[in-house]
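Below is one structure; the comments refer to it alone.
All protein chains of the complex are present and in place, except for one that has been dropped.
Then we have chain A:
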Amino acid sequence: MEFASLQDLCLLLISLAIRRCICSERLCRLSVLLQRSPASDPPLVRISISDTGLGSCIEEFQNLKCPVEGILAETWNGIVYVRTTNICDKEISCYELNLKENVTTRKPILLPSNIKHGVKFSGTEVCLSVSESVDVLLEEFNCFFQKILVLKVPNIAMEVMADGQDVPGSRNDAVFLEKFSPSSSFAASTLDHLKLGLESYVLRHGSSLACDSCFPNRDNLRSGGGMVCEDKHKTTKLVVEAAVVTSEIPNPTNNCFGAGCSDTKVLCFKDFAPCSISEALLKALTGIDWKRYGLALECAIDQRSHALLKWEHMPLSFHIHIVVHCYDKLVFEAMPLLQKTRFDKKLIRKAVKLALDDFKNKHAGVLLSADTLKVLACSRRNQEQLPKLASIFHLQISKFAPDLAKSIAGLVLYSSDMDFKEECLAILGLQPHQSEGEIVGENIKKKIISAIEVNDRRQQGTREVAPLLFEGRHELQYVDDECDEDGFDPMDL
């Protein structure tokens, strides 16, 4: 496992800690502490990464490969101190390891251990001292943790603290703290967490709080997820999970995503850590039949920390967000060694496709087929506003279809009049024996959505006015929902 910089090493150590916490399957704490010691010359920062997950086996660190020369020469001496213990151990083992030594020849130096005096706990602490600016390190860690939040790793409390020793006794409080979410549990899958995490990430887009101007409420977000896995070894299998979240921005011209921008950032994670974009991922993304989902991909660009997908004819207010996570899952209880998780292009493509299909099934009427998109694209050349309105319209109206269909099916089936029931079924094209609530409801729902789509596809100028329920009455004006307005006035004289 190679790391190119100090930051890379730290992030790697943090992801090892996360894996240990996940494998422990219980509530854990992960802390990153930066301690300044200006008294030393040159001034050093002690980085401590500690967790209360499973105890580490020192082999985890054996394979970490430091670049022979270069950047790290001046800032760090290559030494890491590892203290680790398992629940049943009677002692805390301590090691010193020099990562600048050759991998094949390096050996950890065993240091005096600490006795636990009968107290049962497990955890690991890795320390190293570097000459680097605390602020630079903090920024890296913050960025990392913001991304990690997308994975919504369950039940790990994460914190980053910087200890200012310029003034004795002062302590900077946690600059980053990930709260437990009481609703998330080990019972929920990592895929569910991934979907929720992406939604939260979209709502916050980089900051710590949900953005009210872009997202007045969470209803504007829709999500779907997919997972594939493949057996790798006897003890592990490779899992690829993908999540898709779409959002509607009420004000497309003035929002945090940048006016006039509907590009998609694809976030990529490997083994519970953010990773840079690989060729395999880009190929997987370009190989998907986006037209099936009403999307036309212009190109996919590697932007190091994420992949950027540029679309043709995407409505400005509509955004798609995608995340892909590949990791090794332990089949049996075993210490997770850091295997080289490869990116499998086929698996990634399949996972993303499953996520899009799941999304489309859950949110009827969204991500329409290419035909509809062509019509929208055509009308967009004439009127800039039109496709944006059409897609908002779709999202807003079609969500009522299930409830409406259920009511009307209820009216049909609850009736005691057999003739009426039969006539209704005949109109719907159903046989008398197909009079179960679900069948009738589904049939009506499909027809309603189809009617909405037909309506949507027509250009606004040529949209026909829908017929009235009762004949012979002249239509005048449309009314909105008055219950949403203020003041019911009983004195309505």
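Here is the rule we use: a residue touches a chain if its C-beta (ideal position, glycine included) is under 8 Å from a C-beta of that chain, and two chains touch if they have at least 3 such contacts; residues count from 1.
Quick note on the criterion: contacts and distances are computed from a predicted model.
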Hidden chain of the complex, named as in its UniProt record, picked from "DNA topoisomerase (ATP-hydrolyzing)", "Vacuolar protein sorting-associated protein 29", "Geranylgeranyl transferase type-2 subunit beta" or "AP-1 complex subunit gamma": "DNA topoisomerase (ATP-hydrolyzing)"
Touching residues on chain A - with respect to the absent chain: 392-393, 396-397, 400, 403-404, 407-408, 410-412, 414-417, 420, 423-424, 427-429, 444, 447-448, 450-452, 454-455, 464-470, 473-484, 488-493
